[in-house]
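The complex appears here minus one protein chain, its other protein chains still in place.
In order of appearance the chains are A, B and C, and numbering begins at 1 in each one.
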């Protein structure tokens, strides 16, 4: 059972992800350099947060053409587990490994604060170990407004592929609890094969008692359990 | 040096050209003595850049030297390295510094602030330290009435956010103040804090004749060379046309440069490294050479340029962003090149280190000669030492004169101020004052959580708390200054600024260990401004000595003022204090929020019936002339010691510094964290 | 091989909400220009390329747009190509 974290030029949450995966027993974690063509046998590949290629043109647009992405796509094709967080989610959408796109936030400003999200499905590795209805997880993005056309949204809902929605402290999903104007308040989705996951909130930033928030641990517990089997 | 060329830049230049470049006639004569001949235009523009206020500190260094600059924990004396360096235990050192980008931000707020963040972070990682926290101290005009101030604020905050967020270092603290005096001249002070193993520090030095000199990072363009361009002989409409009005920051390039520099710091393949700030190549080549006592031959035509046909002095003075100068050990070039190739960065050899040899026929400065070549021909040469602060750069004494307002302030009598009838309304109005209200709109545009080391995210504390993961320790960081107090009484106001920073660190459980300062003042040639400056430095020295926190370095920014038709009005004298403290046990940190019903509230320190300089006095009564508030340095130091003792004994559940808005605002802030109220019994 | 210069416009799909455009439209009255409405903001991209003829140049620019410069889920693109003297 092996985990790897991809490092693009401009990624800046890569070490945070390595540290949390190792703390949760997923180590030692491979650091996968964007210029290489080798996932070194990793079962779980994580695309971390950050500003790959400076987020220039569109977040994730350029990273998609890194050599390593071809291997990630093949890994996903074979049913291997892939998690994209924030910039990682943007890259997976640009690469077509996940449906939809991430647009500039409705308020035209970068937002970094805790938000509440509620799992919308139990049937994925990522959400399988979540006991609570509401999780407090930080977001930090400028292009996090999820967009998909009507037909795509229907397919997502029919396929039970929405992972999380933004909500208030009690778990109610509505406009005021939606920080960036995402369609259907979506904070994360998975693919039809249910092995590729993308989410804008940062679970790795809510996985340390010393920092006062461990709501994100359950996501890693679920993932690592699925990878171990 | 006989010159037969028709190149105007290497023909002898006169005192008139020197004056256009901002050099005084007596400075021109000094240069002639140093060189033993008349300087050419290239050489004059080099001296004008290196002897500018910004690089030479010529009107401030004499006073700065009176500050306490040594201490048991100091690993590098102030001014020696690019940033202050303090030993924080377990074989780790903390590099930290604060700098200003006020004038560029007044013209183009977004890029001015962004390039300020870029510059201060390079000062940290050029020493091999990884930046782990950023702070900023901002001042604008009255955003309620001034559209211009709103424009400044929106651009500055977005610029700091966009650059810092992409660069990936969390913002751990800061302050924002508003006063009409900053309307046309906002203050944008950026601070960065980094950590490095004590045995892995890179020094900004150069030695070893024959060692190759490299320029790494961005290409060089005609950025920031306005001064010299106006004075050049062949100034034309088109030459002015292609001068970028402003510099553009590239946080993506900075992140690559950071990672490449830290990989380089992991090897022992280099002699020294320095980032390129003001006066770019000129400053880095001369300062590193002077520090090592050696010379350099630099071939300017090998520097990768962004615009074609750049002249020697344009390359020498360019302030293009995201570039470093590296002196590599002979034979280790391939290893260094591989690192920069990995990160897709320029890494070009542009010269070599030369032996120290004094220049014949001149008052030979010690150390080596700088020789700058263009296509094999020497276009400028001078002793490195003659250019630098602490070397040949001039040092001036300025006149002081106590301003009339200082005495007038004393006539203020608090007792005469009528007590408002509706105190409740005043109290709520204070909470809405921009100087006191929540700064959420600002800091939520910054990534405050990247690197998962911010301990204050879910438990706010007076100072930002940075977890040092593998040591179980933490750093407390803060930036503080109340410009209104310093304007009222520069000496006492600056003491208060230093002590407020120390109080914020103590309230968070930290031991203050070092100070960096950003001295934002008006025109040093105005005796009343220089009186403010010298009084402020005196107050800072007194407070730092009392608290045992040496000044490890910083930045001076003069000419912060509003120029009207008939008068020039300086901004409030604003000596922003950046302070770092250490918590040996991260678990012993202290937050500022009430935690549970029934907790007892204590007020430590002496309370006096004193509303001088308060936000209430200025906002509600519109009285802008009053002395600085009550302050006693001796009481203050005892208060800090007691506070830390209480925190470490585990009897406290929260601690918060009483500052702007007084006790009322402090209690409200403590209640807001966990939605708790408070009952206060007064003796009246 | 010849040198061509391409000018490309990448705009959000017409049916897509454009908050930036809406915000700028909203600001027009305070500028004293209430008669300006329906502002939509996208990208203007210029680039140079080497190609043996115009047709190849246009094909290359189209490929660059489809692959990178535009995200077809949310954007449409148009371009013109001129030979550079």
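Please note the rule applied: a residue touches a chain if its C-beta (ideal position, glycine included) is under 8 Å from a C-beta of that chain, and two chains touch if they have at least 3 such contacts.
Source: prediction; values computed, not measured.
One of B:69, B:139 or B:222 touches the chain omitted from the figure, and that residue is B:222.
In the complete complex, the residue from B:89, B:180 or B:244 that touches the missing chain is B:244. For chain B, the list of residues touching the undisplayed chain reads 107-108, 111, 218, 221-223, 241-250, 252-253, 306-307, 320-321, 344. Touching the omitted chain from chain C are residues 7, 9-11, 24-25, 27-28, 31, 33, 35-51, 60-61, 63-64, 67-69. In the full complex, chain A contacts the hidden chain through residues 53-54, 56-57, 62, 65-67.
By definition in this document, only the chains that are shown with their structure count from here on.
The mean-CA centres of chain A and chain C are about 30 angstrom from one another, to the nearest whole unit.
Rounded to whole angstrom units, the spacing between the C-alpha centres of chain B and chain C is 41. Look at where the CA atoms of chain A average out and do the same for chain B: the two points lie 37 Å apart.
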